[in-house]
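Please find one structure pasted underneath; my questions will follow.
One chain of protein is taken out of this complex; the other chains stay put.
Right, subunit A next:
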Amino acid sequence: MITELGHFALILAFLIAIAQSVIPLVGAHKRWPGWMSFAEPAAQAQFFFVAFSFGALMWGFITSDFSLNLVTLNSHSAKPMLYKIAGTWGNHEGSMLLWVLIVALFGAVAALFGEALPPTLRARVLAVQASIGVAFYSFILFTSNPFLRLAVPPMDGQDLNPLLQDPGLAFHPPFLYLGYVGLSMAFSFAVGALIEGRVDAAWGRWVRPWTLAAWVFLTIGIGLGSWWAYYELGWGGFWFWDPVENASFMPWLLSAALLHSAIVVEKREALKSWTILLAILAFGFSLIGTFIVRSGLLTSVHAFANDPERGIFILIIIAAFTGGALTLFAARAQSMEAKGVFGLVSRETGLVVNNILLAVSCFVVFFGTLWPVVAEMAFDRKLSVGPPFFNMAFTPFMVALGIALPVGAMLPWKRGKLVRTFWQLRYVFGLALALMILAFVLQTGRSALGPVGLFLGSWMVFGAFADLWMRSGKSGRLQRLLRLPRADWGKAVAHSGLGITMFAIAGLTAWEAEDIRVAYMDEPFEVGAYTLVLRDVGRERGPNYFSTKATVDVSRNGQAVATLHPEKRDYPVARMPTTEAAIEYQFLRDIYVVIGDPQNDGGWTMRTYIKPLANWIWGGCLLMAFGGLLSLSDRRFRVAAGARRSAMKGVPAE
């Protein structure tokens, strides 16, 4: 019954979204207040119904209702509750429902907080947002309906893929989708403004919080996913340049560019048409990401990809939205004249450089991701584009970004002097250089990657805080420092987060130690500075798996550091083994142990990695996200909304 209600609620939400995408648009065109104000209750009702629908599907998973086809395919009654819940979006249909739920959520939130917006823009934004919803509702209802019943329900389900049975699944996709779909809000604002024919500083201020929020979610989502891969896949890789990863990385790069160019719109009324274009492209890349994951174009065998019909449907959605928005953009772009003037050397120019580097690096990722398809179709060559290519082609952009960032971030608006700004950073530069040389001397004869990473990282981190320090003036520094706008703090924290992540990636790649061997009971062996001993291997039983669990003692200079329990699991229902690495997380390095197969002579295959700075990668991501949140809580966003609201109260009802 609940299932049917959920199905019905989804259809209702679909119908409401259709109305919401048409009526306010007509109202805004004709200046009919009643029609315009239809958007807000519609957005909220739409969210209510799709949330109910999502809840109904989740209920099916929680109660293991195997009359639902989707539950049968992806769940099992013995599965732990967390994974039953998370399993709701661990499959194609459910994840699309989550996607459209978030589209509706953002629409409803925009309706709630949108009081400050001019009524016509608000109506148009909500209508565009609803039209995105319409596309995905119809996609779900016509090609990927999660509410299909089975005529003969089986006794039990086929279980969720064991690799997905991890807390990572509970958090990684929702954050990623909040990010992807959050960009739909920037898209709606861009298209709304194009229809409106007006882009000004206020628009920049409205669109920035949404972009910032989306970017924060994407950062957390990508970081979580990378960490999940790190501990789950059994060899500690954290980034693979895989098409699906690239699909999430491209919107991240573009939204990072967008939230910087929106600052220029907000403060200087320049870069307007470029910012609109970025907003369209950023969401366009989110859609392309969805297409790449689900169409099977780039992944011949993939958990999600099973139906070319779906791929074509998404392709139509991409063509309609990106193409439509770009056409509108082409028609209206000339009318958006830049107002602000600035010198060749200025903060504005710095932000242009930022945008160039981010956008071009995104282009490189895009080109590399699609090249195998292009090469096969156009040149009849079957080839691969893998991590070695991306590392070579992408990294220079990030290095350039890292070098330019502290200087660009400190340049004054309108007009600055490169030499003066650099002079302000001379101590930071000296410190970064000294650290690099120190690292170079200490590591003796390894690649330059680590020291260079250290230079970049410290240059960015100390540069960010030198910026704050300079702003705090001459006297009473500490108090002034604390009274700086949150956006300034957010900027410093986010930039240093990026620096830390860059350093960590370079350091981990350069200084990692690896050991592969057959380990024998109670025979110690050394990896780096550590001594490991295999003590025991036993069999255990989990809720829906069997486990081979080893006990490994780790010590350093005779002192016990940790006792680790790497596992190998067998999931009988899904008929699939997984390795569960045991990781001793330390501030400076992780000790990562994996147990393999038993050998005939009584030993066990064991892999041990010493991974320096591993935590710093995700620590940096967290800092970036935290910086974004700080910036999001800045006074000017709150005040701008509040001031408008009180001004509106004086105006009689339209």
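The rule is short, and it goes like this: contacts are C-beta pairs under 8 Å (C-beta built on N, C-alpha and C of every residue); 3 or more make two chains touch, one makes a residue touch a chain; residues count from 1.
Quick note on the criterion: contacts and distances are computed from a predicted model.
In the listed set "5'-nucleotidase, C-terminal domain", "2Fe-2S iron-sulfur cluster binding domain-containing protein", "Cytochrome c-type biogenesis protein" or "4Fe-4S ferredoxin", the entry agreeing with the UniProt name of the missing subunit chain is "Cytochrome c-type biogenesis protein".
Of the listed residues A:Ala378, A:Val419 or A:Leu482, the one in contact with the hidden chain in the full complex is A:Ala378. Within the whole complex, the absent chain has one touching residue among A:Leu73, A:Leu233 or A:Leu418, and that is A:Leu233.
Checked against the hidden chain, the listed residues A:Val199, A:Ala213, A:Val594 or A:Leu632 yield one contact partner: A:Val594.
When the full complex is taken into account, the listed residue touching the unshown chain is A:Ala270, out of A:Ala270, A:Ile288, A:Met398 or A:Val527. Interface note for the absent chain: among A:Ala116, A:Ala562 or A:Met576, the touching residue is A:Met576.
Although one chain is not shown, part of subunit A still touches it, namely residues 161, 163-164, 168, 172, 222, 224-226, 228-229, 232-235, 237, 240-245, 247-248, 270, 293, 299-304, 338, 340-344, 348-349, 352-353, 355-356, 359-361, 363-364, 367-368, 371, 375, 378-379, 381-389, 392-394, 397, 516-518, 568, 575-579, 594, 596-597, 605, 607.
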